[in-house]
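Quick one: this structure, given as C-alpha cells, is what I'll be asking you about.
A single protein chain has been omitted; all remaining protein chains appear in their positions.
Moving on, here comes subunit A:
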Amino acid sequence: MLAYDVVVVGAGGAGMMAALSASEDESLKVACISKIFPTRSHTGAAQGGINAAMGYRDSTDSPEKHFKDTVKGSDFLADQDAVEFFTTKMPEVISELDYYGVPFSRDGNGNIAQRPFGGASSPRTCYSADKTGHVILHSIYEQCLKKEVDFFDEWFLLSLVVEDSSFTGLVVMNIKTGEIVPIKAKSVVIATGGFGRIYWNRTTNALNMTGDGTAACFNIGIPLKDPEFVQFHPTGLASTGVLLSEACRGEGGYLLNKDGERFMARYAPEKMELGPRDLVSRSIETEIKEGRGFGEGMDSYVLMDLRHLGKKKIMERLPQVRELAMEFEGVDMLEEPVPIRPSCHYMMGGIHVINPETLSTQIEGIHAAGECACVSLHGANRLGGNSVADVVLFGKYAGIGARETAHRRSYGSETKLNQEAQVWNKKFETIRNKKTGKNIVDIRNKMAQTMWDNVGIFRKEEEMATALKEINQLIKDYKDTYIGDPAVRYNMAFVNYVEIGNLLDLAKGVVMAALNRKESRGSHSRGDYQTRDDANFLAHTLVHKRENDDYELEYIQVKITKYQPEERKY
C-alpha cells in the first residue's frame, strides 16, 4: 500500500505551500495530490492581488490596521486570534514569495508595489499587474519541483478514512488509469478550494470548484463552519459567469434593464452604479425577479452599457476588459452593451479548523487550509486580496502543523482503508455499468437553479424552505443516477458524478445554515430579517452530519480579543 508521512490534497496556493513547508523536513515523505495539473488550480485566476501590511506605499500602514480592517470587513464574525496571527505574519510571507521568485510589480524604490483595495484603510495589496494569483501559483510550483515534491497529478480524492476515531489515510482514484487505491498517511492537509459550483454556471469559479475535500471531511464528522456566507460579485458575464472587472462600474458604466432604464436610481439614487457590491447585486436580482431583465430563468441578465464613455476612454482605461468581453461573451463594448449578472465568487465557510496556527481539525492528523477551510479569517464577508494571502499563509502553517503531527503519529491500521477502497471500486463498477436512471446533468442544473433562485443574493424563509425540499429531493434522485460512460480510463463522467454528490451535500448545509440564521450579516442578507442581531447570532454556525445523513446545527462562540462589534459603516 502507498504510504506517506504527509499527504497534501490540492495543488493550489494553499496545497503547494503546505507541500513545500512539509517537505522542509527531509526525513518525511510528502505527497501532493491534485485532480488537475497543479498550475491549472484556481488560485491562478486571482488577478487583483494579495494583502500584507508591508508599509512600502503608505508607511503608516501596519499589521494592526490590517487586523482592524479584516475584522470590520468580516462584520465581526472573524476569530480575532486568527486574524491577528494572519496580519502579523503576512509581511514575512510576502518576502518569502519574493525570494521564491514571484515576479511582483515594483515601485520606484525597488520595493513590491501596492495598490488600494476595497475595505482597506491603506493601500496594502501587493500585486503583479493583473495576474497576481497566476504568478504566485507558478512560482510555488517551481519551488515544489526544486524540492522534488512527489506530485500525483490527476489523482482524485474520494474519501478520508478514520478507524476507531483515528485518521489512517485516504482513498483516491488515479484518473488516468481509473485505478482506485488506498494511501496510508500519518497526516493530511486538505486544500481543495471552494465550492462556488453549487450555483453551477452563475459563478466566477472554475469548473472543478466542487468542495470535494470539504465534503470528505464533512462525511467523517468534521463539521462545516459558516457555509451560509457566500460572496457574490455583481458583474459576472451573463453566459458564463466569468468575472467582468469592477472597473466598468468605476469608470462610469450604466446598468440598464430591458426598458432601457438606469434602474440603480430606484435603489441608490445618489451613488447609482457605484453602490457597494452587495447592494448592486441585490438590485440586479430584483430587476430580474420583477420581470425587467432580459432572457429567462438561469439565462436572465441585465446590461452594462459603456458606450457613452466613448471609444477613446474605453480604449485607454478598459482595453483588457473590452477584450475579455469580446472573447468570453462575444460582445464589443464599443458597439453594444454587455450582458451581465451577479456571480458567486467566494465561500467564506468551510471545514471547521480549530487552531489557526496549526490548521488542525478536531480529528488528529487532519489539517485544512485555503478556501476549503474556515479558520475563521473572513467571518461573514471576505475583503478583496485577503484570500490569496489566506491560502499562502495558512497553507504554509498547515504544512508545518501536518509535519509535526506526522512526527507524533505512526501509521494506522490498513483494514478500513482496504475496505473503503473496495466500496469505491464497487461503486465505480456499478455506476459505470448502469444504463438507466436519473440524468446527472439535470440534477446538477436543478440544484444550481434552486440555489440561485432561493438561496442566492437575498434570502427569505419560504424561498429557502423550498430550496431545502428540492435539494433533499435531488439528493434522493442522485442515488438513482447514471453517467453514461462505461470506461475505466479517464472517466470524467464518473469524476463529475462524485463532484456533484459533494456539491449536493454542501448545498444542503448552505441552505440549512442560511435558513436558521435569522439576521442579516455580511454577505448573508435576508429580506425578512434585515439587521444584524448580535444578541442571538454573534456566533459561528457548525453543521454536523449525523447518522442517516441527518444534519444538525450548533453555534459556537466567536473569538473576540480586541475589537468589540460595532455598526459596520464605510
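Before moving on, here are some points about what is shown:
As a convention for this text, contacts are C-beta pairs under 8 Å (C-beta built on N, C-alpha and C of every residue); 3 or more make two chains touch, one makes a residue touch a chain; residues count from 1.
The rule is short, and it goes like this: contacts and distances are computed from a predicted model.
The unshown chain of the complex is recorded in UniProt as "Fumarate reductase iron-sulfur subunit", chosen from "GTP-binding protein", "Fumarate reductase iron-sulfur subunit", "Hydrogenase maturation factor HypA" or "ABC transporter permease".
The chain not shown here is touched by just one of A:131, A:258, A:460 or A:559, and that residue is A:131.
If you put the hidden chain back, the residue from A:173, A:242 or A:511 that touches it is A:242. Residue-wise, the contact with the chain that is not shown comes from A:489, picked out of A:408, A:489 or A:562.
Of the listed positions A:36, A:298, A:423 or A:475, the one in contact with the omitted chain in the full complex is A:36.
Take subunit A: the residues that touch the chain left off the picture are 36-37, 39-42, 44-45, 92, 94-101, 103-112, 128-129, 131, 134-135, 138-139, 142-143, 145-146, 153, 176, 206-208, 240, 242-243, 324, 327-331, 441, 483-485, 487, 489-493.
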